[in-house]
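Please see the structure below; I have some questions.
Every protein chain but one is kept in place in this view of the complex.
Up next, subunit A:
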Amino acid sequence: MTRTIKRLFSYLFLIIASFISVFPFYWMIVGATNQSVDITKGKLTFGLAFYDNLKNVFTTTNIAQSIVNSLFISIVTTLLAILISSAAGYGFEIFSSKARKKLFHFLLLSMMIPFAALMVPLYRLFSRLNLINNYLAIIIPAAATAFLIFFFRQNTKSFPKEIAQAARVDGLSEWKIFFRIYMPMMKSTYAAAGIITFMNVWNSYLWPLIVLQTSDKMTLPLIIGNLNSSYTPDYGMIMIAIVIATIPTALVFFIMQKSFVDGMLGSVK
C-alpha cells in the first residue's frame, strides 16, 4: 500500500515536472498559430494564423538571410572550435612540459573574466583590423575557448596513452596519431563539444550585435530582438521566429543525442 502511494507521488511529481518543462514549447508552438492579440490574452489553443504569421515574418524581416548567416557562422565556428580546442586539450594531456600546469591554470583563469569587460578592447581590436561587420569578428573569438580546451583535456584523460605510444613506436607522426587515432576514438567527446559550441554560437547575441552593422549580415537572434523592440509587438511573428530559431539546435541535439550523453560522461569509443 505504502509502495503504491509512494509510486503515485513520484508519478504525480514526474507529470508535473514534465508539464513544466514542456509547457514553454507548447506555448511557443500554439503562439505561432495565433494572432498577437490572442496571445496577449493568453489563448492556449491552436489558432488559424500560422500561415499569416509565417508570411509576415518572411516579408517584413530579413529572416531568410539571417537564418543562412546564423547557420554559416555556427557551423564554421563549431568546426574550427572543436578542431582547435581538441588539439589544445590533447596537447595539454598527452605532452608533458614544466610549464604545462601553469599554462593550463592561466587558461582556466581566463574563464573568470566576464565578456563585458573584454568587449570594448575587443571591439577596438577588430575595428583596427577592419573586421567590423565581418563574420570573422564573430568566428575568431569563439574559435577556441578555455572551456572547450578544458573539456577536451578532461576527456583526454580517459584516452589510453599506450595506444599513442604504440603508434609512435610504429612510426606514426604526431598529427597522424591525433587525426587517425585520437579523433575517431573520441567521437562522443567531439559530438558533445560540437553540440555545446553550436548552441552557444547559434544563440549568441551580445557580440554579434556589437560587431554586425548592416541588415544583410544580421543573425537570427538579432532579428528576433528587433521584433521584440516594437511599441506594438506582433507576438505571433515573434513566436514563429522563435520556433524557426529552435529547429536547428533541436535537430543537432536529437541527431547527436546518444553521443552527447556519452561525451558528457567522457567515454572513449
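The rule is simple: contacts are C-beta pairs under 8 Å (C-beta built on N, C-alpha and C of every residue); 3 or more make two chains touch, one makes a residue touch a chain; residues count from 1.
Rule of thumb we're sticking to: contacts and distances are computed from a predicted model.
Only one of "Cytochrome P450", "Decaprenylphospho-beta-D-ribofuranose 2-oxidase", "Lactose/L-arabinose transport system substrate-binding protein" or "Glutamyl-tRNA(Gln) amidotransferase subunit A" fits the UniProt record of the hidden chain, and that name is "Lactose/L-arabinose transport system substrate-binding protein". For the chain left out of this panel, the touching residue among A:Y11, A:Y26, A:F46 or A:F72 is A:F72. Contact with the undisplayed chain is limited, among A:Y90, A:F152, A:Y235 or A:F260, to A:Y235.
Of the listed residues A:I29, A:I94 or A:M119, the one in contact with the hidden chain in the full complex is A:M119. Interface with the hidden chain, as seen from subunit A, comprises residues 36-37, 39-42, 60-61, 72, 75-76, 79-80, 83, 119-121, 123-124, 127, 130-136, 139, 179-180, 183-184, 206, 209-211, 213-215, 217, 222, 225-226, 228-233, 235.
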